[in-house]
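Let me begin by presenting the structure, written as structure tokens, before commenting on it.
For this view, one protein chain was removed and the others were kept in their places.
Presenting chain A:
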Amino acid sequence: MTWDFLPSALDLARFQFAFTITFHFLFPAFTIGLASFLAVLEALWLYTGRAVYLDVFRYWLKVFAIAFAMGVVSGVVMSYQIGTNWSVFADRTGNVLGPVMGYEVLTAFFLEAGFLGIMLFGLERVGKKLHFAATCLVAIGTLISAFWILSANSWMHTPAGYSILPDGRFMPEDWWAIVFNPSFPFRLAHTVTGAYLTTAFIVGGVAAFHLLRDSRNERSRTMFSMAMWMAAIVAPVQIVIGDFHGLNTLEHQPQKVAAMEGHWERQRGAPLILLGQPDMAAEETHVLLEIPRLSALILTHEWDGETPGLKDVPPEERPTNVPLVFWAFRVMVGLGTAMATLGLLSLWLRWRGRLHDTRWFLRAALLMGPAGLVAVTAGWITTEAGRQPYTVHGLLRTADSVSPIAAPAVGASLLAFILVYFVVFGAGIWFLFRLFSQPPHMAEEGPEEMEPIRTSGITPGPAMHHAGPHGATHGDPAKRH
């Protein structure tokens, strides 16, 4: 049988990786921030003894349980896919990237997985202090995980500290240089900040939804206030971090920046193209709207600084999908600006004492709920599509990285991934929305009390009397039922 109607195995493998990683990262982008948010909430509850923090904690803990599970199972796929679909890449880079990823598993995954059980089910078993420690360890685990995986990813963009054997394999020469490669600090800061914003806007959106129905709900007000503090402080900071990251990219991957800007010619005093359409065949960008000299100013901090163009290098060295890089970048920057604007507006409303009942603002926050998630995804598309046609920038081409696999095998597995992801994660996400649609109650149930059943050997009364300092015993399941 011939399989000529199928795209090449390379294209299918690329699409499969893009699909599975995009889907996967939706969950960590949310749970990295959520884990820290939960740790802060539990700390506030322990410190102030105010029940509202425990209620908000339990409300989001249910969400965390599901989002984290989806992140774990979609993440296992990633650690195997490099071997199944990109075995040449694996063989060439294993000496350098393998240990970095190994450290991620040893320092982060076990920590998260080990203490997640206590975080979800253990409040009554271990008492509040140890439980708080477990929550903190899970949150720290998500950050350690981000550290290692972003180091590995950054090394592919800005390889350092290696040598190359005659057979093309990368060998480690300097681990410090490998882990702290040139783009890593910027990418780490930009990604973690992005994850925090993602969480802040989802929390803010959900809180706004409930405030629109009941602006007196104390739990919704607390969530909204915390989310908007985050937006007001972190969103502007993120713009600054993003600018530094962009300058770092300009230094190491000028072709990516040229694609982001839609610039084909190297020039001085380049305009900032706000809207337009890059045309790869004609090697030019059809400009709709531009601001003179602004691109040069942003990238070089000089009015007539010189910026690179795509035509600096032959076509086979340029990003393979310039319009995708160009548009994804605009989506990210546009949403980033909108998020910062919302955050600054919240400061003004807070000062006026109208943060929780200004309906147009609540509607805007609701609408902006997914903004962080979309912006993070668009940012990753920008940087990953922008590094093509290489997997290891300038050294190993994507076309040379793929496994010796047949198109039908990749095609079939791609189809299976798409079906399973839409069914399973579709159901999971649908369920998350159902959780979001329920207002946060007084005496919010934790996941451990979702069922009319109770852990064996637990004497709920006394345990929970201890759980709430200052006698905040409303969480006592024995009293509630």
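Here is the rule we go by: contacts are C-beta pairs under 8 Å (C-beta built on N, C-alpha and C of every residue); 3 or more make two chains touch, one makes a residue touch a chain; residues count from 1.
Convention: contacts and distances are computed from a predicted model.
Undergrad: Could you tell me which of "Ferredoxin--NADP reductase", "Cytochrome d ubiquinol oxidase subunit II", "Nickel import ATP-binding protein NikE" or "Co-chaperone protein HscB homolog" is the UniProt name of the chain missing from the displayed complex?
TA: Going by its UniProt entry, the chain not pictured is "Cytochrome d ubiquinol oxidase subunit II".
Undergrad: Using the touch definition from the top, which of A:240, A:289, A:416 or A:442 touches the missing chain?
TA: Going through A:240, A:289, A:416 or A:442 one by one, A:416 is the residue touching the chain not shown.
Undergrad: Using the document's definition of touch, tell me which of A:6, A:21 or A:88 contacts the absent chain.
TA: Here the residue in touch with the unshown chain is A:88.
Undergrad: Which is it among A:73, A:177 or A:274 that touches the chain not included here?
TA: Here the residue in touch with the unshown chain is A:73.
Undergrad: Touching the absent chain in the whole complex: find that residue among A:103, A:180 or A:229.
TA: Looking across A:103, A:180 or A:229, the contact with the absent chain belongs to A:103.
Undergrad: Touching the hidden chain in the full complex, which residues of chain A are there? Just list them.
TA: Interface residues of chain A facing the absent chain: 62, 65-66, 69-70, 72-77, 79-80, 82-84, 87-88, 90-91, 93-99, 101-107, 109-118, 120-122, 125-126, 167, 171-173, 175, 403-406, 408-409, 413, 416-417, 420-421, 424-425, 427-428, 431, 447-448, 450-458.
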